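The structure appears below as structure tokens.
With one protein chain withheld, the remaining protein chains of the complex are depicted in position.
As written, the chains take the letters A and B, and residue 1 is the first residue of each chain.
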Amino acid sequence: MSTKPKDGTDIAAGLLFMAIAAFFGWQGLGLEMGTSTRMGPGYFPMVLSGLLFLLGAVILVRAFGRPDDEPFGRVAWRGIAFILPAPIFFGLTVRGLGFVPALFITTLIAAQASLRMRPLPALILAVVVTILSTLIFSYGLGLPFRRFGPWLPL
Amino acid sequence: MITRRILLGTALALGLAGTAAAAFPDRSITLVIPFAAGGSTDVVGRIVAERMSKELGQQVVVQNVGGAGGSLGAQQVAKADPDGYTILMGTVATHALNPLILKQKPYDPVADFAPVSLLVLVPNVLAVHPDVPAQTVQELIDLAKKEPLAYASSGNGTPLHLSGELFKAMAGVQIDHIPYKGSGPALTDVLGNQVPIIFDNLPSASGHISSGKLRALGVTTAERAPSFPDVPAIAETLPGYETYSWNALFAPAGTPSDAIEALAAAAQATMADPAVAERMAEFSATIVASTPEELAQHVKAEMAKWEPVVQDANVSMD
Partner (left out) sequence: MDLLSNLAMGFGVASSLANLAFCLIGVLLGTLIGVLPGIGATATIAMLLPITFQLEPVSSLIMLAGIYYGAQYGGSTTAILINMPGESSSAVTAIDGYQMARQGRAGTALAVAALGSFFAGSVATFLVAIFAPPLTAIALQFGAAEYFSLMVMGLVMSVALAHGSVLKALAMVVLGLLLGMVGTDVYTGAPRFTMGMTQFADGLNFVAVAVGVFGIAEILRNLEDEHDRQVMTKNITRLFPSREEFRQMIGPVLRGTGVGSVLGILPGGGAILAAFASYTVEKKLSKHPEEFGKGALAGVAGPESANNAGAQTSFIPLLTLGIPANPVMALMIGAMIIQGIVPGPNVVSEQPQLFWGIIASMWIGNLMLVVLNLPLIGLWVKLLTVPYFVLFPIIMAMCSIGVYSVNSNPYDLFAVAFFGLLGYVMSKLRCEPAPLLLGFVLGPLLEENLRRAMILSRGDPTTFVTRPISAGLLVLSLAILVLVFLPQIRKRRDEVFTESDA
């Protein structure tokens, strides 16, 4: 078996599509199907989930008997660990901490994603970004952000 | 003209007196509009915010927190610090319909809010494409009994949808409801005669009515609208039929009474300004500018009025 060529990437893709389809199908079970005249909220999603599952299965089946033409490559673990939390942190704190501290820490978190970024330049970058953004968005455009939020003892 | 000026002067003085006595506000106030920018609530909100900033001597900043038919914005204000610096532009949707329709109540329209002032009432209108043979409300009812019809509204569970459902219930007819995402697309399909009937806000339909692209059969208020004196009220055919949209200011429950009074005084002075009144008249809105107590009564009355309609129409959302 193992000597037969297979496209590992497409196997993963096919399985992922099937899993997503199964998830949507399962979530959509509780929705009313309705009739074809008055389609319920569940009708269209169910058709789509079935279609996606089918496409995933076809991708999976076709992956066997064909070599993988492009390897999976490295994964940006450090990037995932620092880039993705940055917007989440901003969303969680912009109301509580306020615009200025939330943006400062967000930039600082994002900057950690690169190995090349040293602590001091990261700090300087975060300060500059925060000052400029506050001037542009808060003072210049008058966006209704609180600069310093209620969580701070001010 | 003179009386107007005196009125304005008194109102201004009242507003200023209110602010001076309470030392409220000493920083900018956020007015949360629970709908996207550009809609009719947003328009009323921005006109009011601009004038109220002058009354209060502090900037009233508009923040649009749209989503879930107004529930998200209302919820945000319900949970905000009760200091008077975060207020809501509430509507018939946020303070009567959503609480009745939603199975999960994100907030309590009475317990979670301190009423400030009922600003305006906005009529809705029943209109048809000019090719529809019915010339009056009665003829439309007769037509609906003979052949299947459909009406467009700006969405499921909106005041316009329920105006339509109330109409169907009182007239004893069956008309299919076709919801759209907002007034604009609903209007387009009625203008193109894809759907023959529409229930819409009078302000958004008024341009099409006066140009003859739509024929207004009746307004939903008990009396005729001053901006369209020739259009009868639906109540003239179906006695007791009355619906309208409204806009009112609310603060979070527990807001100090001096802040509420200052806000209410500023709101009343704003609505007394002839320039604002003129804008509202162009918008077909009737100015109320009530006291906080009157608004509290109004919310209770509206909830009582809509409850049976919502139940009969069997509209509910999770």
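As a working rule, a residue touches a chain if its C-beta (ideal position, glycine included) is under 8 Å from a C-beta of that chain, and two chains touch if they have at least 3 such contacts.
Because the structure is predicted, anything quoted here is derived from the model rather than measured.
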Touch list for subunit A against the chain that is not drawn: 9-10, 12-13, 16-17, 20, 24, 27-28, 31-32, 35-41, 44-45, 48-49, 51-52, 55-56, 58-59, 62, 70, 72-76, 78-80, 83-88, 90-92, 94-95, 103, 106-108, 110-111, 113-117, 121-122, 125-126, 129-130, 133, 137, 141-144
Residues of subunit B in contact with the chain not shown: 36-40, 42-43, 46-47, 50, 62-69, 71-72, 75, 101, 106, 148, 150, 155-157, 176, 178-182, 184-185, 187-189, 191-195, 203, 206-208, 210-211, 213, 278-279, 282-283, 315-318
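In this text, only the chains that are shown with their structure count from here on.
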Length of the line joining the C-alpha centres of subunit A and subunit B, rounded to whole Å: 38
Of subunit A, residues touching subunit B in the complex: 142, 144, 150
Parts of subunit B lying in touch with subunit A, wherever the complex brings them together: 30, 61-63, 81
